[in-house]
Structure formats: C-alpha cells, structure tokens
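Accompanying notes for the structure given below.
One protein chain is absent from this view; the other protein chains keep their places.
Our next item is chain A:
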Amino acid sequence: MKFNIDGLPIVFPYDRIYPEQYSYMCDLKRTLDAQGHGVLEMPSGTGKTVSLLSLIVSYQRHSPHPRKLIYCSRTVPEIEKALSELQRLMKYRISQAETPEERAKEEGFMGLGLTSRKNLCLHPEVSKEKKGKVVDARCRDLTNSAVCERGRADPGSVPLCDWHEKLGEKEPGNLIPPGIYTLAEVLQYGRDEGVCPYFTIRRMMPFVDVIIYSFHYLLDPKVAEQVSKEFSKDSIVVFDEAHNIDNVCLESLSIDLTRPMLDSAARSVVKLTEKIEEIKETDASKLQDEYAKLVEGLQETNNDGPDEDAFITNPVLPDDLLKEAVPGNIRKAEHFVAFLKRLVEYLKTRMRVLHVVAETPLSFLQHLKDITYIERRPLRFCAERLQSLVRTLELSKLDEHSALQKVASFATLVATYEKGFLLILEPFETETATVPNPIFHFTCLDPSLAIKPVFERFSSVVITSGTISPLDMYPKMLQFTPVIQESYPMTLTRNCFLPLVITRGSDQVAVSSRFEVRNDPAVVRNFGSILIEYSKIVPDGIVAFFPSYLYMESIVAAWNDMGILNEVWKNKLIFVETPDANETSIALENYRRACNNGRGAVMLSVARGKVSEGIDFDHNYGRAVIMFGVPYQYTQSRILRARLEYLRDAYRIRESEFLAFDAMRTAAQCVGRVLRGKTDWGLMVFADKRYARADKRAKLPRWMNQYITETASNLSTDMAIVLSKLFMRQISQNPNENQTGSRTRGRGTNASR
C-alpha cells in the first residue's frame, strides 16, 4: 500500500498496516526530520523491522540528498532476516513503481550485510578453519598488500587468494550488480563469479544505500575504525533489538588477561625480537623508514593501507594525538619490544598475588611506573605502535600473536581512560576453589563511553526494540538526549497472548529462583510440575528459560533424578541448550521439526544465553514460554558489583533499581519471542513469586504489562492451568469461520486438538 506521512510518500509492502506501525513510522519520521536521536519501543512481532525499513527507504528516496542507513542488529540470523525484509520491500517498491524512471531508480537501490571473514570465506582451506581469529589471520596472509605485490610481480612465489585476486580485476564500485543481497546470496554470488564475498561487501560499503551489520561493527572501536570510519555524518544509525546495547558497549571496551595469555604474549615478544634481528641483517632500511614515519606521527603510518592490511586499530586515541609523534622511547623497534617485554613481565608478577585486588586505572599506572618506570604516554601508543611494527616486519600468522595484541590494547585503554573503568584481579575462579587460576579483568563500567563517538558523529541515532522499558533508563545510561521517546501499546482484536504469574505450586509452596530456596526440593518439584502440566495441555512447542546455565544444568539433573522428565517425555520431546553453538543449532532445528510434525517438544534454554538472542519461537514453535525464576544477574560477581557502584555514583541509578530493570528486560525479552503477528498466539508464564509484586511488573514493557490482570498475577499451578486451558479453547476458535463452514486457515489452527 502507499500512503503519506506529512507529505512523505511511503510504500509499505503489505495490504494492511497495524496502527502501532503507523504511529511508529510517524515518530521515526519526526526523529529524522529533527536530526536527533530517538528511543522507540514497539511490541514484539508487530513488524517493527519492516516499518522501520519502509519509512527510512521512503525517506531516502524522497530526499534530494539521500542519507545512508546504517542498520545494526545483534545476531547473524537477525541480520539475515533484516536483509530479507529489505529485499522484500524493494521487490514491492519495484512492482509498485509508476514510471519506468522510478522503476530504474528503485532497481538501482543497494543494500548489503556485513559479517566476519569466517562466515563469508570461500577459500577451500581457509574456510575450513574452526576459529574466526585463525580465518582472519590466514586471510590477511593471503591478501595483504605486500604479499599481493610480491605475488603479482612474480606469480607463484607466494600463495595468494584467487577469490581476492579476481575481485581486483573488477571495476571498483561495481563489484556486484545493484540490488539487495542477503549474506547467503552474496556467498552464492561469490561462488558463481569466483570473487571474495567479504571484500566485495567491504569495498562496496561506500556505495550502498543500506548497510546491515552487528552492533560491534559500530561500537567496538577496534572494529569500527576499520569498517565504519568512512560513513558520512548525516547517515541514519539504527540499533534494532537494542535492549542489550549497554552490555555491548561495556564488552567492547573490556579486556580479560589470563596467565596462559601472558605466557603466549611473552613468546610473541621473543619472536618479534628474533624477527627484528633478522630484518636488521637483511633489510635494515625498512626499520629506518618506519622510524622516520613514526617521527611524523601515527596518522601517516596508518592511513596508507587498504582494508586488507588493517588488523587492529585503536580509535580511542583522538585525532590530534594521532598526529603527534610517537614517544621517542618506543620509536625504535628493539626499544619497543623491550618495552613490551617489561610490561608483560610486570603483568605476570601481578598475577602471582593470591588475594583479590581492585584498583582504578590511575593507581595501576602509578604502581606500574614505580616498579618498571613505564610512563603513561608511551603506554597509550602501545596498540598503534605494535600495529606499525607488525606491518613493517610483514609478520604472518597473526593469530599466534593475538595475546600480545590483547596486552597492547589493554595498555592503550588503561592509559587512556581515568574514569569509568576498574581493574580487578581474581586469583581464584570461585570462592571455594583452591588452585589459583588468576584472571586480570580490565572492566568498563560506563556504557556511554563506547557509544559516545557514535552519538557525536551521527546526527540521527535510533534505538529500538520490542522490550526496552523503562524507556528513560537508556538515555540515562548512555548519556544522550532523545528527541522522541515512545512506547506503543499493542492493539488487539482479541487477546492473542496470555501472561500468567505463577507464584506457588499446587501444594501452595511458593516458587522462586531466589538463591536461598532455589535448590529446595519442594521448589524444584513445583517448577517441574509446571513443566509437566504445560507439556500435557499445550500443543506443539514449549520453550522454558532458566536464569542461568548453572541453575538450568543443576535443575535438569534434579528433574531427571526425580522422574519429572520422564513425565515430560511422555508428552513431548526434550531438547536442551548446550555449550556448543553448532550443537545447539542442530537441537533447535530438530525442535522445530518436532513442532512442525505435531510431535511437540520442549526446549530448555537460558535467559541471556545463546538461544534467547535472535531465535524466534513464533506460531507452533512456541505456544507457551515459561520463565522459571527471575533472571537476575549473579550479584556475587565483582564486576557487576563494581558496575552497580559506578551507576549509583555517576548516574544516581540505585543498585536494586538497576538489577530489577535488568532482570525484567531479560524476562520480557525471553517471553516476547513467542509472538509474530496478531493471529499468532502464545502463553507467557512467569514462574516466581517475585513477579507478583507490582513494582517488578511495572518494569515490563507496557504492551505486556497491560494484559496481566489482577487475577492472573498471583496464581498457583493448578489455577494457571485452568486459565491456560480456557484461553487456548477461546483462541483456537477461528475468527474467520463463516457460516457455510469453509474456513480461512492460517498456520497454527492445529491448537484445537
């Protein structure tokens, strides 16, 4: 359909539109018009992505100076889905074009997605590597400019990547015909044409209208500098599924060092020393050139290489600093290596301490200076200097030096930030452990640090998700001022989901995942009987989420011993999330087959885990989702405690408030995955007595909370089952049934059995 919003012609690829989609688009347009930032919460499954893309593409098409759309999502499946949505939208726009010129314009629209080399590599050997890091390193060995130069001058002297070479023959900016490509299609294109999909995308990025990739490519400074630095300031940035954006921000600036890593870093230092000696004898001018360049400043050394050469950068350094000369004491290669050696040795010494240490970057730097005479300024240049050295030495197999790179990044970060970070040394993994396994956490406490460059650089940043309540929390944590901040209620012709709060078992014993009672046999049994009862009455798929891996694993063992799972086996197949991603994917696939087949299955997984992010359990894949317990974070964690303290001191966010907010957004995220579209339906079961409290529920998204009735907020298992049965009986009636008995059926009316 086509319609107008304030004079902006919109093409929407459906025959109808939900009211919330319309108001979402109106608000989005206002945000873009105002060139400001926005926080928008739209109920899960009501077509948020398509509304967003439809409006922004219409906006791009209408404006004389199209602004590029940078669309960030969390997971590869979500990126793939967003690309597919965009593709569908453009197909529709082409079909709706009124004139041939318009049609040609629509056909020239380009959209691509970006992911790692590991996911896009076609090289027969490199792509077989298990680890992404190794794929990256081997790819660089085959594609960096020095190797290419040598290989082209003297074919056969060094191995090159055919796919990459083939790409070089093509005209830049025209590597792939215009259109929208999903990741799978780019791979297929690369296979058909014999070109490298990864570099096709990388080199086409300046020419596309829409780029879709994961949060990290914009938030993680190490990556952002490589892939995202060329985007113009008026680009529109969208963070979809952004309910966890603060965690991504923190992750991108935090680093862990372990003893094996330091050992590996020390070995790398030795190798570097040897390499320098070797070069000195064969080609001493190289080192001289590097030295000369470093006197000029880092800017020059970094900006001359193409994408293939970039491997680690550190954009936390402001531009003016990059223009400065590198401090004299690390300019010479051998001096820098000696410097690194001292640093690594120092860190190793720190690891020997057998009690927990927490200190600020400033105190760490002071101590470092006292012991090793390492100053703050050279430390700041550590990562950049290492990059320059690696390039000069033309090192291959960079993955072997990743530990040293990490140490260098650590050095740069610790010397750059005074506030918002903490260093924590934990000699033991757990309280009860006796064998030391020290970890040196360098942890970022302030999520606004990583996202600050994004807000500063781009005029419109939209943060959106299905579950991003309470809305004011995000501007507070991320330190920005939105022009629009809105949550849309869900308009329903019939209640297509039923949220229920189970506070106690049929025996009236309260259920809770609170630490003190969670392993109480009565609680475990009552949780188990919730699963049994629902597996009896709910058709097709049930998803259950636990607050942590530890709890899920122990409760699965307990249920098995108590015979509870035997009861569940009678009704449904059981699949469980495992530590391995691929193994879990296969379990998920089998789970879906069992749901399609009518056999029905239960999927046991963990809130904040792999499955809870980016996998949909809509329609028959999830007729009920059970949240066992409240998914609070582990409050004994020192990192979390430090973060809470920081939030309290810096932003006046109370600890309990943040913990409850975090738990409820996670719970909402888990249960929200059961809906897609309003003809879909599902049960949402919150099993913990703490959900009965209104202040907890108030932190749920409005669209969810408004359907929790007073009666449904404090139920025992048997009462909940009665309500659920009633709900399913009502929802299974086909609203479209007409009098002659012929029906219009959707997928999922099989619920009536």
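The definition used in the following text is that contacts are C-beta pairs under 8 Å (C-beta built on N, C-alpha and C of every residue); 3 or more make two chains touch, one makes a residue touch a chain; residues count from 1.
Everything below uses one rule, namely that contacts and distances are computed from a predicted model.
> What does the UniProt entry say the missing chain is called, choosing from "Origin recognition complex subunit 3", "Exosome complex exonuclease Rrp40", "NADH-ubiquinone oxidoreductase chain 3" or "BSD domain-containing protein"?
"BSD domain-containing protein"
> Using the touch definition up top, pick the residue from A:N329, A:N596, A:N714 or A:S732 that touches the left-out chain.
Touches the omitted chain: A:N596.
> Of A:D27, A:E80 or A:E486, which residue touches the hidden chain?
A:E80
> Looking beyond the chains shown, say which of A:F207, A:Y291 or A:Y549 touches the absent one.
Looking across A:F207, A:Y291 or A:Y549, the contact with the absent chain belongs to A:Y549.
> Considering the whole complex, not just the chains shown, which residues of chain A touch the missing one?
Residues of chain A in touch with the missing chain: 14-18, 47, 49-50, 74-77, 80-81, 84-85, 87-88, 115-116, 118-119, 124, 127-128, 131-133, 182-185, 187-188, 191, 214, 216-217, 220, 222-223, 250-252, 254-256, 429-430, 439, 441, 443, 547-551, 553-554, 556-557, 560-561, 565-566, 569-570, 573-590, 592-594, 596-597, 599, 601, 606, 608-611, 613-616, 633-634, 636-637, 639-640, 676-679, 738, 740-747.
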